[in-house]
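In this view, the complex is presented without one of its protein chains, the others remaining in place.
Let's look at chain A:
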Amino acid sequence: MHHRSRSYKLFSLCNNIFLLVLGILCILPLIHILAVSFSASAPANANLVRFFPIDFTFAAWEQTLGNENFLRALWNGVFRTVLGTLISLTVVTLAAYALSKEDHEFRGRKWYVYTLIFIMLFNGGLIPTYILIQNLGMINTIWALVLPGAVNVFNMILLLNFFRTGVPKSLEEAALIDGAGHFKILFRIYLPISLPALATVGLFTMVGQWNSWFDGLIYLTDSSKYPLSTFLQTIIVQNDYSQMNVNPDEVRALSERTVRSAQIFIGALPIILVYPFLQKYFVKGIVLGSVKE
């Protein structure tokens, strides 16, 4: 079917090489950071490290993983991610099921849809939201991180479209005739069939929770409650090392740069670990969920 002319073959070769270079460029920065984190401080500080560690050492990783504050932030991040994902996934799944019905099956559906779509398009903004959280007494609590964003309308739409296209209508009708209610249908039919979809949305939510840093920065005043992303933001980006609570001489001896690289890499590690699972599903998910012809 394809023209196998010489010029096309030449194009193909160049194209394949070009795309490979482009692909590698997308992960090269991460490899560089990893290499720095495993290098000794002298070559790291002298900017000699490129993509392979020089004088390989675990020192920076040991320092990072041995730091009490870093570990506490890591734990806070994991806890926040688990709790936030559970809450969001539950709320989103329940709503997506109900809203996946047709208008005549579910009176009032339209009203709910508009209510939720609106929040995707318009919001009160930073200051009014902050004042609300303050008045709810959520400052310095985990609730300020996991509740406000729990209704992710985009994820809900993805799931809703999966429910519509992925679950055979006849199965549901048969269950209805057998006397099953909506709860039973949701838990016994929809959820088992939609596991890949739930995994997609669940992983998206997890990544979102793990990566969130700004809410921690504004809603938490006690930095010992910071999740890892917020912690990293303050020490890596704002360069505020007061939180690391380490002996400055020790840091100097170890090279701030290798430790920082180890911290960055550990921050990215959970994403890199779930990525293979994520990738398996999201392409189909995005396409199915976002385009309807």
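We adopt the following convention: a residue touches a chain if its C-beta (ideal position, glycine included) is under 8 Å from a C-beta of that chain, and two chains touch if they have at least 3 such contacts; residues count from 1.
Quick note on the criterion: contacts and distances are computed from a predicted model.
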Leaving aside the chains you can see, what is the UniProt protein name of the one that's missing? Options: "ABC transporter permease subunit", "CRISPR-associated endonuclease Cas1", "TldD/PmbA family protein" or "Gluconate 2-dehydrogenase subunit 3 family protein". "ABC transporter permease subunit"
Using the touch definition from the top, which of A:140, A:165, A:224 or A:279 touches the missing chain? A:279
The one of A:147, A:197 or A:220 in touch with the missing chain is A:147
Which is it among A:33, A:65 or A:83 that touches the chain not included here? A:33
Residue by residue, what part of chain A touches the chain that was omitted? 1-3, 5, 8, 11-12, 15-16, 18-20, 22-27, 29-30, 32-33, 36, 46-47, 50, 90-92, 94-95, 97-99, 101, 106-109, 112-113, 115-117, 119, 121-132, 147-151, 156-157, 160, 181-183, 186, 207, 210-214, 218, 229, 232-233, 236-237, 257, 260-261, 263-264, 267-268, 271-272, 275, 278-279, 283, 286-287, 290-293
